[in-house]
Every structure is written in structure tokens, then in C-alpha cells.
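Some chains omitted; the rest stay in position.
Here the chain labels run A, B and C in written order, and each chain numbers its own residues starting at 1.
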Amino acid sequence: MERTSFIGSISAILILVSVIIAHGGSPGVFIDKAGILIIGGGMLCATMVCYPFEEIRKIPTLIRLVYFNKTRSPKDLVELLVSLAESARREGVLSLEKRLENIDDSFLATGIRMVTDGMAPDAVESILRLKIDAVAGRHHTGRGILSAMGRTSPVFGLVATLLGLVLMLSHMDPDKIGGSMAIALVGTLYGVLTANLFFLPFSDKLRYYSEKELERMELGIIGILGIQSGENPRIIRMKLSMFLPPSEVLVESEEGAA
Amino acid sequence: MERTSFIGSISAILILVSVIIAHGGSPGVFIDKAGILIIGGGMLCATMVCYPFEEIRKIPTLIRLVYFNKTRSPKDLVELLVSLAESARREGVLSLEKRLENIDDSFLATGIRMVTDGMAPDAVESILRLKIDAVAGRHHTGRGILSAMGRTSPVFGLVATLLGLVLMLSHMDPDKIGGSMAIALVGTLYGVLTANLFFLPFSDKLRYYSEKELERMELGIIGILGIQSGENPRIIRMKLSMFLPPSEVLVESEEGAA
Amino acid sequence: MERTSFIGSISAILILVSVIIAHGGSPGVFIDKAGILIIGGGMLCATMVCYPFEEIRKIPTLIRLVYFNKTRSPKDLVELLVSLAESARREGVLSLEKRLENIDDSFLATGIRMVTDGMAPDAVESILRLKIDAVAGRHHTGRGILSAMGRTSPVFGLVATLLGLVLMLSHMDPDKIGGSMAIALVGTLYGVLTANLFFLPFSDKLRYYSEKELERMELGIIGILGIQSGENPRIIRMKLSMFLPPSEVLVESEEGAA
């Protein structure tokens, strides 16, 4: 479990609550049931207009991914591919068949199986590229759902505020104007926080995971095609290690050259 | 009929009405004929400046599509294409002619007919790609119309508000200022809801449908070209199944590898 | 003449005027010479900083295009190209020379003339593609000018409002504050309407016309190259008919397959 996102969400809320208490406010002032209903419900309803049910029901899965997914190290993938290449060189491509059951990455397994089945390299590459396109398309839709929620929640925050203001102005009572205004503003606050602390960052994190996953798939294709064409494992390692991050960011003095 | 969008629109309105009633407001306060006229009329008029009549008259059709269209399962398409490939392998490509009348997908039928007519593979692919481009262009225009409506409705909401404020300020009457302000704000509320509960999500849903439709067409081209070149139906199935969604989102451990 | 844009502009203004009158306001309250000068002049001046004179002087032509241009039916173009292909097949490519004077589409005429001149197919295509790029570039600049006007007019609306507020606040007179505020807000109203009822939709409509024009040119290239290579007129018709719109939007069950 990658805890950073979880800690980020919790800490932000704790900071806000502690500031409220430190200023002698009660957090209760900031709880407004109508606001929660309008922003949460409105956001969900508007997203239901954007996507069919088969996509909407994925929302809990998508949120779970943000908090619990873990990117796998590309280093392990490089080692696995190089070791497969070495086996293939020593014992022939067919020897990879017995290693298939230990490969838990379905994309890689699909590719290796096609190689051991003796499919033509062109067909192998085009099938794996179709897979990448399909996965990229599904990730794109997933991010789109969370973006739609992040885009509509401040809108319904504004709706809650406008609704509160109209109700207040149509029964104007000078003594209560401050409190009513406060409730109206809480709607805007909800919308802004829901979008910027949850759904827009959720969408950003899924994009990050998606980029990493697609990069792994690219690595997989380079490795599988190299294995199939009997390329030297040393060259395969060299190609794949180009993707490994150097220890220092942006300063490119890394082991790739070794 | 895919009911999610419909339920989304209705539920959002019910939530807003119930909040208004729960706060002792009458929904009547939120009905302002001038506002409806300015936002609805202004949105439509501005869109008429953007597009010629032959596009404008498609608006009802586009809205019907959002609420009533249903994406067809790519699984059925895969089965159909594989079964056509098997017939073609067993009985020759010409045997597909008698199956043409059972194919209700016009894109697929066009492609299969060209194959049975003995057209060159290059010509078949280029004609089908022209079709995809033309369909993508029409979908793009359709989404553009709904986007234009979604983009202009909050603008006319603001126009209604400004108009209300100017009228109010030019005959300032302290007793009525609250009520006039309320009416002015209702304009903004209309514009924001019209855009974010209807037209922008409509445009998003059409994009979703369009992506699915174009993906189906890509599947169709892969299948048709495979059939024409006498490719093994097992390989065609493998290629096409790359597009099928796994049971779990984003976790790619799917049957494609089987 | 395609009247939709014209009717859209007029109707929107009539709606606003009728709402003002219905609310007992006089349209005169909404006429503010200083505002018109700042928004109209500022918008034009800022656009003059963006583009040189040879582009600025095209503004009246561009606006005329929005209101008076008419897209030509691609169906007629398809018929013309197929008939030319049939002549060429029957009587040879040189026979097209005598039909040149009846072709009022200069792009098509250029292409046919190059074919009758016996230029190589590669040269014909590359020259026509250069033309498409040049036309696309000019259309892009034309839309850019109208977009710049649409982008700057609300800005100068805000400038008018700020200017009005500063003048009002620096000679504060409680009795006049309402009227002054009203005049200040009229500036914002002008800017918002100028942009969203005129210049941004103008730019959208030019994009629409441009897309249609470039699509026609693509059709032209397909037809001309088909004619030059002596392709079967039936296949040329099939290719070109892929671009024709089906009678129903987004539902792709069209005559293209026939």
C-alpha cells in the first residue's frame, strides 16, 4: 500500500479542523446537511448524465486504486525480461513455456505465449499494441469519470451558495443575515475542497499510474520482440535500462552508460 | 434504453427541490419567466450563430441519443466476426454473401460486401478508413453543438443577472432590494445548472458513445481485413479480444491471455 | 443565403429588449455611449496589436462570410467527380479539357488541368496538398482574428466597469450610487454579449465552414487522383459517398453500403 495519498487527504482535513478550533470556531458551523446533499448528490447525478451505468459503477474501484494501488518497480521487470532472454538464448524459445506459470503480469504472459506458439513477430507486436491502445482507452475513461466529478463539484458548491442566497434574500431578516451568508459560503467551501482535495488529484494520480503501466507495457514489448528475434540479452538489458530512473532527478549521470 | 443519464437528471432536480422545501422556501421563488427566456433563448440564438440550420435542427436528435442510445457490446461483434472468418475459411469468401442480410451493422456490411465483390485489400481498407473519418467528423460536430450550448448558457445566466441588477439599481427601492437581488441571482443559477446538469454532460456522453462507436469500427476493420487475407480465425479472435474489457478495471489480469 | 446566423443574432437582441420592456425598464437605460466606445474601440485596437493591417482589413469580409456564406452540397461534388471519371474512362483523360470551363470550383479546375497537362500523379497530389495547407493556414488566421475580438471584448467590458466604478468611488455621492453602478454594470453586459453573441460564435462558424471546405478539397483529391489513375468510376463513387451524411445523425445505417 502506497500511503502518501491517504496521509495527504487526512492531513489536509486535520489542518483545517485545527485552524477552525484555534480561531474559537466550532467545526459544527461548517457542517451543513443541505450543502453535503447538493454537492455530493449533484456531482454524482451530473456524472451519471456523462457516463452510462457500466462506467459509473466503477467509481468505488477507481477511488480504491488511488489509495491502495502500488506501482511495480520497472527494475524487476527488466531483470525478468533479461532472464527470459537468457533462457531463450541458451535453451531455445520453447523453453519459456515452462516459465509462463510464474509470470503474474498478464500482458507479458500473453506476449511470451504468442512467441512460444511461433506466431510471426509482426502479429505479436500488432496484437500487443492493440492491447496497449485498449488499456490506454480504459484508463482514459476512468480518469474522465473522476475529472467529471472534480469539475462538477465546485459547480454544485456554487449552486448551494446561490440557492442559500436566494432563500436568504427572499425572506430578508437583518439579524440573521450573517449566519445565512455563512451557511451559503459553506457550500462554496465544500465544492472547492471536494474538487481540489479529492477528485481532481484522484484523476491526476490515475494518470500517473496509467503512464507507469503503459511504460511497463512498452518495456514488455521491447523485451518480448527482442527475445523472439534472438537479440543478445546484453543489448536487451541496455535498451530496457534506458527507462530506469537515475538516482538523481533531471541530472542524467546514470548507470545506463555502464 | 440506458437509464443512467435520465435518472441522473431527474435525481439532481429532486435533490434541489427537496432542499428548497426543507428550508421553508417555495420552489416558486426559483421560477422566473424572464430568466428562462433569456437563458433558453439566448443559448439557442448564440448556437444558431455558430452553426447553419442543417446542424441546428439535429439538436433534438442529439438529446434523444444521450438519453436513449445504448452501446452495443463489442463481445457480440467479436463473435460475429470470428464466425464470419470461420465460414470464409471453410466455404470460401464468397459464402459470406448469403450472411450479409443478417448483418444489421451497416459499416460491417459495407466492408463484407466489398470483400465478396473481390475488391483489393488496400481499397477496402482505405474506403473503410474514409468512412471512419467521416463518422468521426460528424460526431465531432454533434458534440460541438451541445458544447456550444453548454458554454453559452452560463453566459446568458450572467446576462440575466446583470440585466436584473441594472434594472434594480436604476429604480432603487430599499424595501425591494432583497427580492430583486434574489431574482437576479436566479438567472445565474439557471445558467450554471443548464450547462452543468445538461449540455456539458450531454456533450461528454456523446464523446463516450463516439469513442465506443469508433472502437467498434476499428474492430470491424481488423476483422474484415483478417477475413479477406484468410487469416486464422484463432488469431483474429486473439486480436479482437484485446479490446474486450477485463472484469476488473485497471487491473489487467484478463482472459485475453487465455 | 444561409439565414440561421442572422436570425440567431436578431432574435437574441429582441428577447433581451422585450424582457427589459416587460419589466418596466426603458431600453435607454442600457445605452451608454462611453461603454460602446470603450468596448468597440478597445476590442478593435487590441486586435490591431495582434495582427498587421493586411489581416485587420479582412474583418468586414469575415463577418459577411458568417452571415452570407453557404456551404455547397458535397453530393453535387460527388456527382461531378463521378461524371468526370466516366468521361475520362470513355473518351480519355484529355477529353476533360473541354469540361474545364464549366467547373467553377477553382481547386478542382487546378487539379483537372494538371491531369490533362499530363503531370505526374505525385506532383498533382503534392501541389493540391500544398494548396490545402495554404487554405487551412489562411482560414486559421481568419478565425484567429475573430477569436481575438471575442476574447478581448469582455476584457474591455470589465475595463469599462472598473473605470465607471473608480470614477463613481472618487466622487462618492450616496444618492447617485445606484445609477452609477448601473452604468458600470452595463459595460460588463456589453462585453459579455459582444463576445458570446457575435465574435466567438463567428469564429465557431468560420471553423465549421473551414472544415466543410477542407473536406470538399479532400473529396476533390480522391476524385482527381482516381480519375488520373483510371480507377473504376463505381469505386470512386463508393469512396466519395463515404463522406455523405446519412439521413439520421449518429445512426450509421446509410446508403453508403448500397
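Here is the rule we go by: a residue touches a chain if its C-beta (ideal position, glycine included) is under 8 Å from a C-beta of that chain, and two chains touch if they have at least 3 such contacts.
In this text the structure is predicted, and so the values were computed from the model without any measurement.
Here 3 copies sit in place, and the number of copies making up the whole complex of this structure is 5.
Methods note: only the chains that are shown with their structure count from here on.
Superposition on CA atoms relates subunit B and subunit C by a rotation of 70 degrees, given as a multiple of 5. Centre to centre, using the average C-alpha position, subunit B and subunit C are separated by 24 Å. With each centre defined as the average position of its C-alpha atoms, the distance from subunit A to subunit C rounds to 39 Å. Taken residue by residue, subunit C touches two or more other chains at no position, since every residue touches fewer. Interface residues of subunit B, counted against subunit A in their complex, comprise 2-5, 7-9, 11-12, 15-16, 19-20, 22-25, 29-30, 66, 71, 178-179, 181-182, 185-186, 188-189, 192-193, 196-198, 201-202, 204-205, 208, 211, 215, 222, 235, 238-239, 242-245, 248-250, 252-254, 256-257. Interface of subunit B with subunit C (complex): residues 34, 37-38, 41-42, 44-53, 55-56, 58, 61-62, 65, 69, 104, 106-107, 109-110, 113-114, 119, 123, 126-127, 130-131, 134-135, 137-139, 141-142, 144, 148, 152, 155-156, 158-159, 162-163, 165-167, 169-172, 206, 209-210, 213.
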